[in-house]
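Only one protein chain is missing; all other protein chains are in place.
The letters A and B name the chains in turn, as written, and every chain counts its residues from 1.
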Amino acid sequence: MHLDHDHHGPAAVSADSHRPDGTRRALRIGLGGPVGSGKTATVAALCRILRDELSLAVVTNDIYTREDAEFLLREAVLPPERITAVETGACPHTAIRDDISANLEAVEDLEDEIGPLDLILVESGGDNLTATFSKGLVDAQIFVIDVAGGDDIPRKGGPGVTTADLLVVNKTDLAPYVGSDLGRMAADAKAQRAELPVVFQSLRTEAGVCEVAGWVRGRLAAWTA
Amino acid sequence: MSRAALLVLADGRFPAGGHAHSGGAEAAVKAGRITGAGSLADFCRGRLHTAGLVSGAVAAAAVLGVDPLELDRATDARTPSPALRVAARKLGRQLMRAGRATWPSAELDALARQFPKGAHQPVVLGLVARAAGLGAEDAAYCAAYESVSGAASAVVRLLSLDPFDATGVLARLAPELDRVADRAVEAARAVVGDGVNALPAASAPLLEIGAEAHAAWAVRLFAS
């Protein structure tokens, strides 16, 4: 969206695909999902696999301020200047959907301060099944659920499960222990999502985050095309 | 111009970042100074007559065309806590974004160029109000109300306070809010003639000290 007057200063409008200097901004991918489903672990795995081929950065949205950011720093998945935490005032979904201003400042500051970036991952704080990212903040979103949270989650649906650009069903290695039926989850997800993709992953296996990383590469190719 | 624009600007859902800030309430709750609706009312009253009055006057002066740089510096001098200066500039930057997207104006673009990392929120609020076609009184009301509404909704989350009690606190402050807005506008008019030293400088030691303590916590729910 462009406003009908000249822009000289920093962009006022979030979804602009270009930075004020005319260069294309980084692709922004959001990762949302319930508490404990493995969002931060997925972000960490994506950073490890993509950091050598792409210039990337991460914005975390914690409930208790910097916890997820601290985890990523401890794991040293990226240099510290590439990880920023946004404080969300006890309402993580507000910061990614209803009032995205703090997150937009964070992604823009990352691009301003560490130079051109290919990709910024925006991780939401653990929230509920209705929490989705605003299109003003991210270009695509991944919703992460896990088999231990109950195999009826895909059937229950909700905006995250039904509309996310990619649904990730995490911790498949736990399925036998928690009595989750992966086949049923896949069928329910298909029914809810039609043609939208679903990835089943376990970060403990060798394949790990590869499939999700492949999807991210595909989105990036489309973004820069 | 439309007075209803004031409702849009003053709406707690206006996407300018306020939801992540408690106006010092989180620090006061942790220190045991806010424990329920009664102490929340005292807290809000103190904020209203100090931070609220100063913000209201700065916002109103910005509507009246006082130089934003002068107002920003005067606000710095009235905000000794560096944590509060940082929070106010962050919120100013977020409001600038929301304001420019909502009421595009060359004046807001110029302010964004002058303060790429954000001016003090009340300065921006005044110019956003101006861009929305609102007057000095509207901006003063908006700033004064924001000085207490954010704290009240934060305490609902922090203490699981009954939301009707918190809203009742705000409603009972209304007559005082009227007086503070009047004083703020009067001061802003004086600034037009006499310069920014005519701005009120009402201070609240516990808000300043509490903000510094809060900024040093490792774990907190709100940004300020």
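One rule holds for everything that comes next: a residue touches a chain if its C-beta (ideal position, glycine included) is under 8 Å from a C-beta of that chain, and two chains touch if they have at least 3 such contacts.
Basically, contacts and distances are computed from a predicted model.
The unshown chain of the complex is recorded in UniProt as "Urease accessory protein UreD", chosen from "Tricarboxylic transport membrane protein", "Branched-chain amino acid ABC transporter permease", "Urease accessory protein UreD" or "Aspartyl/glutamyl-tRNA(Asn/Gln) amidotransferase subunit C". All shown chains touched by the missing chain in the whole complex, by label: B. Remark: the omitted chain is touched by one listed residue; of B:78, B:97 or B:220 this is B:78.
Touching the missing chain, out of B:11, B:42 or B:162, is residue B:42. As for the chain not pictured, it touches chain B at residues 24, 28, 31, 33-34, 39, 42-50, 53, 73-74, 76-78, 80-83, 85, 176, 196-197, 199-209, 212-213, 215-216.
Here, only the chains that are shown with their structure count from here on.
Of all residues in chain B, those touching chain A in their complex are 13, 15-22, 90, 93-98, 100-101, 104, 106, 108-110, 112-113, 116, 154, 157-158, 218-223. Here chain A touches chain B in the complex through residues 3-10, 12-14, 63-67, 86-91, 94-95, 98-102, 104-105, going by the rule given at the top.
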